[in-house]
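Apart from one protein chain that is not included, each protein chain of the complex appears where it belongs.
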Amino acid sequence: MDLNLREIRPYGDTLSDGAMQMSFTLPLPTGPLAKEAALRFVRRLGLAEADVVHMAELGEGFTFFIVYGKTRLFIDATDITVTAVESDVWDRATCDEKIRELFGRKLRIVGACIGEDAHTVGIDAIMNMKGYAGHYGLERFSMIDAFNLGAQVEPETLLARALEKQADAVLVSQVVTQRDAHLQNLTRFVELAEAAGVRDRLVLIAGGPRLDHKLALELGYDAGFGRGTFAEHVASFIITHLARSRGSSGSKG
Amino acid sequence: MDLNLREIRPYGDTLSDGAMQMSFTLPLPTGPLAKEAALRFVRRLGLAEADVVHMAELGEGFTFFIVYGKTRLFIDATDITVTAVESDVWDRATCDEKIRELFGRKLRIVGACIGEDAHTVGIDAIMNMKGYAGHYGLERFSMIDAFNLGAQVEPETLLARALEKQADAVLVSQVVTQRDAHLQNLTRFVELAEAAGVRDRLVLIAGGPRLDHKLALELGYDAGFGRGTFAEHVASFIITHLARSRGSSGSKG
Amino acid sequence: MSLLGIDQTQVQRLRATADEITRSLAPLLRAHTTVTVERAVLRLLGVDGVDHHQVPLPNVVVNHLREKAGDGAAAAVCAAMLHTGASIGEVAEQVARGELDLHRLAQVPEDEVRALGHELAAEGLARIRANVREREERISRLPVRGQPWKYVIVATGNIHEDVIQARAAVRRGADIIAVIRTTGQSLLDYVPYGPTTEGFGGTYATQANFRIMRAALDEVAEETGHYVRLVNYASGLCMPEIVVMGAFERLDMMLNDSMYGILFRDINPVRTFVDQFFSRMVDAAAGIIINTGEDNYLTTADAVEAAHTVLASDFINESFGLAAGLRSDLLGLGHAFEIDPDLEDSFLLELSQALLLREVFPDSPLKYMPPTKHMSGDVFKGYLMNAMFNLSGIWSHQGIQLLGMLTEAMHTPFLQDRFLALQNADYVMNAARHIQDQVTFRPDSLVVRRAHEVLDKTGRLLEEVRGAGLLEAISAGWFADISRPADGGKGLLGVLKKSGRYFNPCKSVLAVQLGLEKEIDTWI
Partner (left out) sequence: MSLLGIDQTQVQRLRATADEITRSLAPLLRAHTTVTVERAVLRLLGVDGVDHHQVPLPNVVVNHLREKAGDGAAAAVCAAMLHTGASIGEVAEQVARGELDLHRLAQVPEDEVRALGHELAAEGLARIRANVREREERISRLPVRGQPWKYVIVATGNIHEDVIQARAAVRRGADIIAVIRTTGQSLLDYVPYGPTTEGFGGTYATQANFRIMRAALDEVAEETGHYVRLVNYASGLCMPEIVVMGAFERLDMMLNDSMYGILFRDINPVRTFVDQFFSRMVDAAAGIIINTGEDNYLTTADAVEAAHTVLASDFINESFGLAAGLRSDLLGLGHAFEIDPDLEDSFLLELSQALLLREVFPDSPLKYMPPTKHMSGDVFKGYLMNAMFNLSGIWSHQGIQLLGMLTEAMHTPFLQDRFLALQNADYVMNAARHIQDQVTFRPDSLVVRRAHEVLDKTGRLLEEVRGAGLLEAISAGWFADISRPADGGKGLLGVLKKSGRYFNPCKSVLAVQLGLEKEIDTWI
């Protein structure tokens, strides 16, 4: 394949044919006019050739469309810099060993699902003994004291408990993203930590299915984790991050 | 709903939220870079907010993406004029009656699937006795003599047979569209008819799943029919068209 | 005839155990009322509206009464009516404006108070009975389709947008519309008022919203020729009140579980048990099918390991429900299709469970929940999982099939998602319409063996719960791995010891209506 990284577009069945599938609903009654509108719309999106392969009446003046088309638009893949968590991932035993070695004491980690969000399965997956998909949670790490506060914890409460426990790291889970609830809650927590002057004492980590590292950094966290995260990813990051900051700012332990 | 027809965009769950679904494959190995590339690509397509909700490795350096996003782009639905076949659709009995009334003789219709295309089910659906989905074909119309030449007929042959049978209308079916085979075949047939100086003597009709009236007109046909066509649509059009041209150019029968 | 070879005497034994479990809580229930039960009574008697701070008048009155609510809010209010000659609404408004102090009323004869209370309760009940009749009349004119009924949700947050989406779904074949409630409403200790247009992942449950949706569905039903059932959520801190509101607006179903609030919303157990009982008497009078929430167990626990907890909980829900006067055909007992789709033979395990539930509760319109936990952004795979769910649904003749949405992992359903869900169910259920009549299972098959194993485990769990006591079992985390002590949780302050003078005029009126005269005094 003669791939030109400066000109990446979708591949249907030949390189750079730009073929792709779309589906959407228009608020127009089903018929030739709606079909033509759908075509015009996908042309506006830059599909040079397009075919409305399916049109279905949804009732109440709406029509559903499935479109296949080809675009000449492309992106340059050579100038993409990826913002991903940078740390090795060690297994549980290694994590414990590293902690013993680097800090000589247990790390304390406090976590919760904040705001009105009651989706605890994610934070439980990371923190609870049982873990997730065969990967034990932080409670199982012998060199970690993990405190999972559960669901619907107010940001204020989480911060208070973290300080009370002299936490090294705080884990914040956000699953509900409707009306940007997660952004508001996450921001609020960072602001509280800053206002309290403790931001730099804590490794702040955000997680949830619609979260990634880039977004977490933008919101003022040290790292962000999305779908498919296991406890060891989080533990490894915390160790690396703490070791690095200890390295730069002198021993803390 | 306060629908503004000048600003039509997709409806996810609120008017004009612009929400839509896409899927495509990029020639990039699965990982954060590919994911970011996918995001940039859909932004190029004008999705303001977008989420790569799924990424799967296809092997050989390809990655499949499913994206949901929202666009602010829109189209103006007030200036759309639809090119659709304009004729009433009568049932078989009425068609027969009209032919008797208007022309006083049987109409002769010749049809085929031309070029290398061997997909006869479509043209059979329109022409053969049995018809399609409970709608009898043209052979069943008592005032129509229908001649279905079948598959893989050369344009030359079709024209010769049409002239031989003194056809009023010629039906051309094209199903295979890969490499624009249908466009080439359809164009070739019209050119032959023009070169032979018989274009105006024939009602020329094209049909096939990827064809529509607009495209057929562009290619020089009098009408085009796509998916879901029945014999009566075609017969009604032929009657209307012939009656109209007879009206303007004097009786022919 | 049993496909699974289930022994109905074993089932009856489990049912009896469940009855023992629930009956041992009766004295506790009987000793208490709650603020929301009292507010529900006031609503039934005719109190409605809000004060100038938007606080609902039932709350105003009950807050005003404080401990005196332990006598029954109706008592004070009826006394005030007799005293002032005002209507019940006027009394509530006078209290709201601070013009009337219910603590400072001169004595009125108790029998007059009771008579007035019963009269108002009978009027409230008459309103509900009128709705029952109207429903019957409509259904006889607009017959509902055969089961499984296709149940879809709307959840835009805006009742007017919900209406558009619901009507569209009905036009494409939905039998049931559920308006999902906004996040967190279950923890509000009042029911918001009026039509609402802002909600998170759902729309506020308000009586006005109920009314708006009811009217919209009735209208579209006339066009499609099938009555459309409307659902909303009751469980939470205002369970009984929401049921009363639903009964007044002719809702057809309510999410109304005896333990959901305890386990999943950390609501105080006593509060929840008291609330569910009264609310279900109202459901029963209103012909409302309840939906229980056993599916929730499987969002935290593993669906293979915890299958028996679902069934055990269904037995408990059934037992409480029957005690409160619900007929079997009003018990939409919950279960779900939540086994890891990557597990070998996962479909067979799902089918086993679905058939088991069907055989154990043959007369109840089971509420079957679609895959949610294992749904991902892969909408294509998700669409398949929903297809297998639909196949299991038609195969096991479920009553209420809550259609899965292919975008489950992303957002509340788009208009098109609901359409696709209906199309999925229509295709699969039609293509395998009579599969149950075709097939028998080998006695040694996984399907049969698994069903027996789950049933046996359910029996053991129920026996252990009977031994320990339900409150203790809940406190010990036997359900959904969640521990809820009886003296903890939200809404505890709203649990009131009934005084000796306690008066609830709806109790006897409902009991008569439901034919519960004999047992009612053991429970409430």
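Just so it is clear, A, B and C label the chains in written order, and each chain counts residues from 1 on its own.
The definition used in the following text is that a residue touches a chain if its C-beta (ideal position, glycine included) is under 8 Å from a C-beta of that chain, and two chains touch if they have at least 3 such contacts.
For clarity, every value in this text was computed on a predicted model and none was experimentally measured.
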Touch list for the missing chain, restricted to displayed chains, reads A, B, C
Identified contact with the non-displayed chain, of C:I262, C:V447, C:L470 or C:V495 = C:V447
Decide which residue listed in C:I212, C:I288, C:I400 or C:V428 touches the omitted chain of the complex.
-> C:V428
Kindly state which of the options A:A56, A:V89, A:L163 or A:L217 is in contact with the chain not pictured.
-> A:A56
Just one of B:F24, B:Y68, B:F141 or B:F230 touches the chain that is missing; which is it?
-> B:F24
Looking at C:D111, C:E344 or C:D363, which residue reaches the missing chain?
-> C:E344
Could you tell which one of B:T120, B:S173 or B:T229 touches the chain left off the display?
-> B:T120
By the contact definition given up top, give the residues of chain C that touch the hidden chain.
-> 341-348, 378, 380-381, 383-385, 387-388, 391, 406, 420, 423-424, 427-428, 430-435, 437-442, 445-447
List the chain A residues touching the unshown chain?
-> 1, 11-15, 19, 21, 23, 51-54, 56, 66, 68
Absent-chain interface as seen on chain B, which is shown | 23-25, 56, 58-60, 62, 64, 116-118, 120-121, 124, 152, 176, 178-179, 181, 209, 227
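The definition used in the following text is that only the chains that are shown with their structure count from here on.
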Here the gap between chain A and chain B, centre to centre from mean Cα coordinates and rounded to Å, is 45
Interchain centroid distance [CA atoms averaged], chain A/chain C, Å = 35
Where chain C touches two or more other chains at once, by residue number | 164-165, 376-377, 409, 411-412, 414-416
Where in chain A do residues touch two or more other chains at once?
-> 23-25, 62
